[in-house]
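All protein chains of the complex are present and in place, except for one that has been dropped.
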Amino acid sequence: MSLLLRRRFFWEEIDLMSLLDILLLVAALLASGLFVLGRGSFAGWLATVVYGLMLAVLAIAGLALDSGVAFIPSAMSFEILGRNLGWRLDGLGWFFALLTVGAAFFASWYGSGEWGRKQKRMGLQHALLALNVLAMLLLLSSGDLLSLFIGWELVSWAAFAIMTQGGGPAVAAAYRYMIYALAGAMAVFAAIMLVQNVTGGLGFADLQTAISAMSTAQVWVLFILFAAGFGVKMALMPFHLWQAPAYSETPGASSAFLNAVSARMGLFALILVLVKLTGLEALGSLAIPFTFMSAKSALMWVAAITMVVPTFIALMQTDARMLLTWHGIGQGGYMLLGVLVGTSLGTAGGLMHVFNYATYQAALFLAVTAVIHRAGTSDLDELGGLITRMPWTYVTLLMGIIGLAGLPPMNGFVSKWMIYKSLLDGGQPLLLIMAFAATLGTILSVYKLIHNIFLGQLRREHQHLKEAPVSMVLPMLILAGIGFVTGFMPGLALNITDIAQRAIGGDMLPHHLGGVTLATGSLNMLWVVGVLIGAIGAGALIFYLLGNRRYEVHQFDNYAGGHFLSADIRYHFSHEFYPGLARVIGPWYRGSIVRAEQGIGILVNVAGDLWQAVFRVAYTPLYMLLVVVLGLVFTGSWGIVP
Amino acid sequence: MNTVPQIIFPVAIPLIAAFLLPIAGRCHAGFGRIFGRAAVLVTFLASALLAWQVAGAGPASSAMGGFKAPLGIVFYADNLAMAFVLLLNIGVWLFWPSGDEDRSGPYTLLLTLLGGGAGLVLSGDLFNIFVFYEIVAVASYGLAASGGSAAGFGASLRYLLLSALGSSLALMGIALVYAAAGTLNLADLALLAPDVLRGPPGAAAFLLLLIGFGVKAELFPVNSWVPEIYASAPVRVTSLLAGIVSKLALIVILRFLVLVFPMPSAYGLLLTLGILGVLAGELAAYRARDLNSTFAWSSIAQLGVIAIAFSIPGPAGIAAGIALALHHAVVKPAFFFIADKWRGDVKLLSGGARTSPLVAALFVLLSLSIIGIPPLPGFWAKYLLLDAAFSSSPAYWLAAAVVLAGAVVEGAYLFRAAGFFYGGPQKGRGAALFMPGELVPAFVLGAVLLVAMFAIAPLGAYITSMAVQAADVPAIAAQILLGGN
Amino acid sequence: MSTGAVLYAGAIGLFLIGCYAMVAERHLIRNILGLVLVESGVNLLLVAVGFRENAAAPILKAGQSAGMMVDPLPQALVLTAIVIGFGVLALALALVVRVHQAYGTLDTREVARLMRVEREASGPGAAGPRAGAKS
Amino acid sequence: MSDKLPVIEDQPEICRSVDAGERSVWTRVMNRFADHCRARSLFVLHYCTGCGAIELPPTITSRFDMERVGVSPMVTPRQADILLITGYLSIKTLKRVILSYEQMQSPKYVIGFGSCTINGGMYWNSYATVKRLDQYIPADLFIAGCMPRPEAVQQVLLKLMEDIDAGKANGWQDYYNNYDRYLGNQQALFGESWHTPTDVIAEAKHYGYLADGTMGRHTDLLLKRADYALDRVPEDYPERGKNERRLP
Partner (left out) sequence: MMSYVADFIFMPLIAFVTGLGLVLMARRVRAKIERRVGPPVLQPIYDIVKLYAKKTQISHGIMHDLSIMMLLGGFITAEIFLPVPGFDGLAGEGDLITLIYIMMVPMLGLALGVGSCANPNGSIGISRALTAMLAYDIPFIIAVTGACMAYGTTNLIEIVQIQQAGGPASWGAATMPLLAFGGLLAVHGMMGKEPFEIYIAPAEIATGPMVEMSGKYMGALFIMQCFQLYTIGVIYTTLFLGGGENWPFFLAKVFAVVFISVAVTNVYGRFKTDTMIRWMWKWPTGIALAGLALVMAN
């Protein structure tokens, strides 16, 4: 297929062949350069500029993909052990690449400011961030199953490297992550080899032929291996324990990057393998006997549970970063649910939720890092009343939590609305109810987050806090701004997700700048947000015109049942914020999965001790004879052919 | 094809040198060491020449003294054999004791080990293999005891008893084979085996041979000597034994399997022992507390993986086995050198990365490769294994699953140790600051690993051609019976 | 019973006695003697394999046809096997002397226990290059 | 607490100070409408200090039902218009009464219920009680009687509504205009370091009720001690955590 376009576009003379190569080359040079440059403070700014450049290259690639090009091939391809490895960037990969480089851009911008100067080894963190971006680009542009697996491993290990930067507890959390990631990777490796066993090849097309050629049992094994392998990285329900501590212990800027994008690599791989290659009909046809469920609905229920349970665990957290990372796991459930519904609305909703999540989660993490930078702790019981001292950080966190909770003015609402609508039209009421329960849980826990940090009584030692420096506030505000703009005009984000949706296949979603117009109920955010802002303006008018001028009092001029309030009494209500709810759902937190994980650990220890004891006994010749006798019996009975 | 007289040089030169060394050593103290190194160098050159010839003109063989099968002793050299002879030569050169070794003991033992090992791989006659195996065994008992510590003597004595019993069993196996087939020449047996060694006697003979040679190949039930010997023997001997000599024994078992006992029950037996070996090795290594015993158990596991690879019938299995063996031969000695420097409980080594970052980085590189992380050669070896395992019967799928699970457990304990190096606070003595000079072999092997990373494609092609050559039995038989004059 | 069967019974008997000695005996020397018995049993088995009923010794005298002789090949093998067994025995005894000097006892379980105690003491406890080990 | 008896200064005649902007028709109509609504919607804070508390529930329930005229009870001073103080006032209680009064939003009215607030009632010679309420906070109406009946409360409330409707009940402006005098009496009772969290002077300045009587001798003491703003905290304040008292 000739890659030169019939119509004349300005990028026509840039040979499309080299766009992906430029991207990968620049990422590799940046990673190696930063390792060499190391400590230099300009390393951060250099990285930020380079990420900006990569964003531009991706934009051009996006324009090309938008105008009908199927994928952007790369010159880089190897022929090893009779298998050829190729790299090419299609719409789906491009979409996730855009998010990756965008998140890296903001993280490195944030890291090269004053926050970076106070870190121990900021140069190394910049370098590892660049390494992560390179690994993710390799994964996203993989052309066949083997390069997919190689990219997958590189991403896992790059994430492991960046997680260990936090020191002490971070290393323990990273170690736990590594075991999960390794188990997941081995599952994927086994699945790939299974495909190769059936079709003899490792290309994406071979997977499709393998699915049709395999027996249902083999297809089930393949489905479980792929779902489990990629599910580990996405922190689907049974494998989710590692993500919260690992992502919250990582130092600020890189944890914003990890939270925004790194967990989504699992979603990319799941979409690529299960949705694009195997196809949802094939998954749907994999019926579980004796139940009305199929593989697809089983995965949807896993996604639904992953949506609800982590959100209510987040509700009970007392550390701001842990709360946000637990929400990260919950939001992953939304995206997978949206994509698995199968209708164009659902897929568009799921993909847009990936985009939205990246914007507001990164903004939230950068805001919490700014609070840590100034107040020294992220423990919700030690903070309070910072709104007067850090107003811009408050604004970012407010826009972020409105996005995370999915309320109208922000973009989070649009994608959640599309997911709900697709669930409703797709005839899945129970999943819709679970989705909504998760949203309610999110609203409760995000309010606890913003209340305990910014509202309420300002503590004595936070009196003289200053606002976070500009180099930290600016990226946060821009991210929050992106969230608001795509919320006000969701059409912008939907154009981007169109490219990814076209790559996945299936019908496209007709949408306009304001949102979606369907027969069974439409959403036009231009009107919704416009009227909301107009109405708030009306509220402002009522507030300022009617009634006397407002007189601002300080925080101790407060009603406390006739008690005289002063700074040495801590009356800020923040510890155990929802006591009533805790009494009802408290007993439900039995931590059964945590105990299961410890069980496996103990099992391995006992087995290890057993094997060592076997060897420590003195009579090894006895074993030799024993085996000889057993062997004779084994061979004597003609040795059943295994 | 041609019969090459030089085929016996890799065996003859070291043995003669081993004989002359004590004499040379007695007349001049330092001369012993130089003479030894020179002998190894000459052997290496001879082997390289032979290997180049074999690679060029195909497998060579020669019957000793002109006696034809079934009586004569035959030597047979193909690419597989020559590869491992070269590996042995390089290994001995690299792990030649450097210190001011005045006693000539270890040098002679090393040379006998070199000669015996080469003979083991080259000879085409069953009893001849047994004799060379005994030479290698005796040399390894001596080397294991050369550490001079009480534990060394105790361990090598227990090892001797175990191995001697194993050899007797092997001899009994050979007697059974001779009783059934009337000949001991491998090629002859290859032609007679299908009808003669089909039934239970054949299986029993293979079992006895497998257990006999399994002692050195660290197969499951008979590898209890591994932790004791590797803990007490000097590090260069440990690397030699773990890295190279155990592979030679496995190659011999492969020869039996391919030529003499191509029966499903034989493959099944080796597979079972392989799986048990992997399980035992990985789980025991998870519980080991100091680095040295961790790597001892992990070498049991890795050899279990190679045994699984060889138990897959057909050239694919052999190629995977060879790749894994070569990779393990490069990685394991380096690990042992690091373990030798960082003795004692892993917890006491916390903060090691700060005192010696280079060694810690090497440790992480080796761990990544042995787990099988893509760009490194370890991944491609494991890929070959899984490729072969998944394309054969479902029992091998279970084996592949065990290997993968083993890799996870391996990752767990290796990175637990890495966690101590990097994460732990600088408490206690931590890792002693030492010049990397003492770890030259380890860094050399690390460099070899990195270089191999870029040369995967040619290496892969070479290994697969070697496997194909080793697998087609009729060509070997024809070469040995007709070609040898 | 034919002489062949007697030979076989003798060989297997020697082998089993040797195995029993190696496994059950606590004394090192007895273990080594057991080893010797095992090796001699296997050698006898090898010879038994080449045995033919009422055939002559394999010495070629003028006029005798090869058919009536006992198979000479296993006997050649046995020669080498005996030499190997002897070599290993010598090394084993040397090691036994060293073990006795080191541990003062020849009881296998006692030696094993002392070795483990020493490894525990020297192993995880004292980190650092081992005294006396020449790397 | 100073030992000499509290000095009672004479009270100028409470008169309605003419609002500057009152002359324009629009404000006059708006004020008239505002007074009309203020009269008909009164939130009462029953400050039940003494024995009179039992008389108030009947005023709300079905027998006397004050909701007919728009009066309903309210829980906190912030939202209340009327501070109905029932019964005797011990000095300790007076502190809370003054705090509540200052937290109320003006226009606010104080009704003294029972003779204890007028002249100390039966505790006329007790050392612990306050004899006249209106020395410390401006009181609009008093109900005589030692525990007057609910009808009396009803009458007072109706009387107050008429005053509000006529625009006469502005005792609250007097608190701003003569704050110094009230503060003097309070400091005489509670000592020089007495201050409430509410910054009355700033409030008066903000809403333009500053009169010459607002600032004076006593308010100077106030400015030194009050920690209205956070930054004016005494240096010897102990570090965090030492005496941290978490509310249960």
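A few points about this structure:
Each chain gets a letter, A, B, C and D, in the order it is written, and its residues are counted from 1.
To be clear about the criterion, a contact is a pair of C-beta atoms (placed from the backbone, for glycine too) under 8 Å apart; a residue touches a chain by one contact, two chains touch by 3 or more.
These figures come from a predicted structure and were not determined experimentally.
Although it is left out of the displayed model, the omitted chain contacts the following shown chains in the full complex: A, D. From the set A:22, A:305 or A:532, the residue in touch with the chain omitted from the display is A:532, counting the whole complex. Of the listed positions A:136, A:340, A:407 or A:628, the one in contact with the omitted chain in the full complex is A:407.
From the options A:62, A:111, A:266 or A:385, the residue with contact to the chain not on display is A:385. Where chain A meets the omitted chain, the residues involved are 385, 387-388, 398, 402, 405-409, 413, 417, 420-421, 424, 427, 429, 432-433, 436-437, 440-441, 443-444, 447-448, 450-451, 454-458, 514, 519-524, 527-528, 531-540, 542-543, 546-553, 555, 557-561, 571-574, 577-581, 583-584.
Interface residues of chain D facing the missing partner chain: 33-34, 37-38, 40-41, 61-62, 65, 67-70, 72, 75-76, 78-79, 81, 105-107, 203, 207, 247.
Assume only the chains that are shown with their structure count from here on.
Chains that count as touching both chain B and chain C, per the definition above, are A.
Of all the chains shown, the one with its CA centroid nearest the global CA centroid is A. For chain pairs A-B and A-C, the one joined by more C-beta pairs in contact is A-B.
Centroid to centroid, with C-alpha atoms defining each point, chain C and chain D lie 112 Å apart.
For the pair chain A and chain C, the distance between C-alpha centroids works out to 65 Å.
A separation of 98 Å divides the Cα centre of chain B from that of chain D.
Residue positions of chain A touching 2 or more other chains, listed in rising order: 618, 621. Contact with two or more other chains is made by no residue of chain D. The complete set of chain-chain contacts reads A-B, A-C, A-D, B-C. Interface residues of chain A facing chain D in the complex, by the touch rule stated above, are 458-461, 463, 548-549, 551, 553-559, 562, 564-571, 573, 575. Considering their complex, residues 19, 22-23, 108-109, 112, 116 of chain C touch chain A.
Those residues of chain A lying in contact with chain B across their complex are 78-82, 149-150, 153-154, 157, 164, 167-168, 170-172, 175, 178-179, 182-183, 186-187, 189-190, 193-194, 196-197, 604-605, 607-612, 614-615, 617-618, 620-621, 623-624, 626-628, 631-632, 634-636, 638-642.
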